[in-house]
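Everything on this sheet refers to the single structure shown next.
Only one protein chain is missing from this complex, and each of the others stays in its spot.
Going by the order they are written in, the chains are A and B; count residues from 1 in each one.
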Amino acid sequence: MAGETHEAIHRHEPPKSFIRKYIFSLDHKVIGIQYIILALAAVLVGMTMSLLMRLNLSWPGTNWPILGTLFPGGAPDGMMTPEFYLSLVTMHGTIMVFFVLTTAPQGGFGNYFLPIQIGAEDMAFPVLNMLSFWVTFVGFIVILAAIFFSGAESTVGPISGWTGYAPLSALKNAGPGQGLGMDLWIISIAIFCVGSLLGALNFITTLLNMRTRGMSLMRMPLTCWAWFTTAVLALLSFPVLLGAGILLLLDRNAGTSFFIPGGLYVTGLLSGVDDRFPLHTGGSAILWQHLFWFFGHPEVYIAILPGMGATSHILATFARKPVFGYRAMVFAIFAIGLLGFFVWGHHMFISGMSPYSAMTFSILTLSIGVPSAVKTFNWLGTLWGGRIRFTTAMLFAIGFVSLFVAGGITGLVLGQTSLDLPMHDTYFVPAHFHLVMGVASIFGMFAATYFWFPKMFGRFMSESLGKVHFWITFIGVYLIFVPMHTMGMVGMPRRFAQFTEYEFLSSLHPLVMLVSVAAIVTILVQILFYFNLVWSIFKGKKAPENPWDATTLEWTTASPPPHDNFAGHLPVVYRGPYEFAVPGAPNDFVMQTEPEVVEQPIAVDGEGTSGNGDEGRKH
Amino acid sequence: MGRVLAVIIWVLTLGSVSLFFVRKWWFPEGITSHAPALDRQFLITIIIVGIAFTAAQVGLGYMVWKYRDTGDRARATYSHGSSRLEVIWTIVTAVVFIGLAVMGQSVWASLHFNQAPAGAFQVSVVAQQFQWNFHYGGRDGVFGRTDPRLIDDSSLNFVGLDYNDPNASDDAIHSVLAVPVNRPVELILRSKDVIHNIWVPQLRFKQDLVPGMMIRVHFTPVRVGKYELACAELCGQLHYAMRSYLLVLPEEEHRALTELPQDDFQVQMTQLLAKYPLPPTP
Partner (left out) sequence: MATRVGSTRPAKKKGISAGGPKVPGPNGKGPRGNGSRGEEDDGASRRLSPNAYRIAMWVVLAAVVMMFAALSSVYIILSANNHWQRVSLPRMFFFSTGAILASSWTLHKARRSLKQGRPKRYRQWLVATLVLGLAFVASQLMAWRELVAQGLYLATNPHSSFFYLFTSIHGVHLLGGIFGLLYLLFRLRKPERWLDPEGLEVSSGAVALYWHAMDVLWLWLFLLLLVWR
């Protein structure tokens, strides 16, 4: 500690006031935690909604008195109306996709760990970073408001699904909940777009410009590659959604006709005959779908890429082995991100678009399976020959691989034009995307939470609670989502408030009940996770600087890291991120900051790929 | 811990695969000429998917079982991967996946790249929120003129048929779709308000009805019977109840039906609906 006084000169002191330190903080770590708290709140809302949906599907017509009090319009006397069910569908999807799957992996963990892992003191633009969180927060408040302010007498949110297909979403008179609630839904998403764009701007600039000495691109942890690619995807896709949202808002409120064709006859009124339904002409309903899915498909990868990054990172750490095929992993992330922009049409095979372009979209879609399979092989390759330590983080990372395979592989069915004919808009589709973009991404985040919690709070999470959480959740999600595939094969359509109307669905009753029971148990087990989080912040076992014997830069600094991350110094990087089990090294892991020992030349992944990479070797 | 995890992964894999294997919950029997080809393509795909799924999960379980840390302080294998393996599995998956994509186009192409064959039975479909309107051309097979300005739900003119048009005189409009067996059927799809989707599981077919667009599709039913017809695109609060029937009738019975005037048509349709039962549910 001799250099303490000298170092202090270069140290960035944290702000003293509570508000500057914890509320309007410029510290990327605090902002990251704020994002995670936002996601934890949002996921609670989204999960509660899915619980209500399951209750409605399994026990239709039951009275739930508390709902009657909370939603006098949506559930009069406690009985859920079909429009209330649909608004739950809409809100669940929107909140989960935007405020959970986009905020926690990227805004949360990305914000916290990207600067630390590349050896920077903070993000490039801390003020924009703070703004991006608070803008997102406002978006969340607005989306919550949507369910309560949709009509004069009803408490029903918008009912057009998270995809908001026009003209159902573009016409105020197309259904209950399509009034002010729908406007709020669009405004919330527009606000969210702005917040995400600010975030993406920061991620890209920080990563390109603020890597520490020796941190060449090919020495970055795979998490950084994932966050970077995610930021690029967000940067290029959110503006399109923002533009589409503006057009939809104009269609609804300024009488324009971007998505509304002429000659519509809605609820007894012909467009243009009187003031209640103004004249629309010349719009295209299918256009909204093109714009939406141009954003929507990359959004799937925005949700899952950070989970892939975290999984690679954690698998290597606890298998005590370098990542298998680091370079292939990087290319695969890029290939997935790039192809993700050219496959949006596979959501629209049966929408009336050109059957020829459908064919192209189909072939491109199945090509995305290739880099995804490469990633899976490489994860298995990473485990091969390892010495696996089964921490809770590792269990969730292995669970991620299992679920990614289970959910991703049915994309081979849905991506085919012919097979989409029977499968489209059945339960097969929610089964597929919940497993892969919902549950697998969440498993990635669970793994990240158990893994990085000691760094973030200086204490371990309870491993025994964590393991109970893992086992039940892992088995639970299989029980929930695998049967949904067969429901889809029988022909059960999505977004039906009830299934009692149809004879051919009656055989599915036992499966519906099974799914509901599994869902209820799985949702209840998540309480354990929340408890574990809160309890461990105060009472968890204290964690040292590098509790997992890991190699990357976040483990070279204190737990939790000081305000400027590295206490006045910046680390210098000498090698790739996953140097485990290096023969001849004293420990089974070599930190990235360990200078090269002359008699032990170590092959570095980034060798000769970038000029930056050579800097480290000079020393 | 590693062994427990491996076993659980294997059990979940077995359970997932057998759910498909037992075939208790499966497609209802197809009733169109393209259904066998589509079912075959599905079977090929699901077998490949099943094999890949099982292989990956069994492999994952194996790694977890075999390479668990047994506490003997030995180190992991130091390896950064193998370019040869990467190339091999990239090529293999690319061939299989893109091969599947190409194979999957044939049924699609047969349905969408050709016009309906001459002599197809035409029905004009006009969907509206929570109701199907099937417009039959009558004896001459020619549809009367329609105009959105003539639509009046309160007087039951749901499709805006112009009764002054001579072609309209023999037209019939009903909420049930009745088509002849073994003859190509062409549907002319339109929507009055929002997007709907016509969906009969047995048809192995689905198509959006988009307002502002007129979409023509065709298929050939090959089995007589009554089937449930649903809307498969979210269209509003009563989406789940937008239900109707598809009646596939013997040629003679169908011709007799379509030649009836509107009032008798309604009566006859009611009788036919009662005559044919729904297919039994498994």
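Everything below uses one rule, namely that a contact is a pair of C-beta atoms (placed from the backbone, for glycine too) under 8 Å apart; a residue touches a chain by one contact, two chains touch by 3 or more.
No experiment lies behind these values; they were computed from the predicted model shown.
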For the chain not depicted, the shown chains it touches: A
Of A:Gly296, A:Gly385, A:Gly438 or A:Pro571, the residue in touch with the unshown chain: A:Pro571
Residue among A:Glu463, A:Glu501 or A:Glu545 touching the omitted chain: A:Glu545
Sole residue of A:Gly78, A:Gly243 or A:Pro355 that reaches the chain not shown, by the stated touch rule: A:Gly243
Chain A, residues in touch with the chain not shown (by the definition above): 1, 3, 8, 10-14, 21, 27, 29-30, 33, 119-122, 124-125, 197, 200-201, 204-205, 208-210, 212-213, 235-240, 242-244, 246-247, 250, 254-258, 262, 278, 281-284, 287, 290-291, 294, 456-458, 544-546, 549, 555-564, 566-572, 585-587, 589-591, 593-595, 597, 615, 618-619
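To be clear about the criterion, only the chains that are shown with their structure count from here on.
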CA centroid of chain A to CA centroid of chain B, Å: 30
Footprint of chain A on chain B - complex, ascending: 1-2, 5, 8-9, 12, 15-16, 19-20, 25-28, 38, 41-42, 45-46, 48-49, 52-53, 56-57, 59-60, 63-64, 67-69, 74-83, 85-86, 89-90, 93-94, 97-98, 100-109, 111-113, 128-129, 148-149, 151, 153-154, 160, 192-195, 197, 199, 201, 204-208, 210-213, 215, 228, 230-241, 243, 278-279, 281-282
Touch list for chain A against partner chain B, complex: 81-83, 86, 159-161, 165, 167-168, 171, 174-176, 261-268, 270, 283-286, 319-326, 328, 350-352, 355-356, 358-359, 362-363, 365-367, 369-370, 373-374, 376-378, 380-381, 383-390, 395, 398, 401-402, 405-406, 409-410, 412-413, 415-419, 421-422, 424-426, 471, 474-475, 478, 482-483, 485-487, 489-491, 493-499, 501-504, 506-508, 511, 580-583, 588, 603, 605
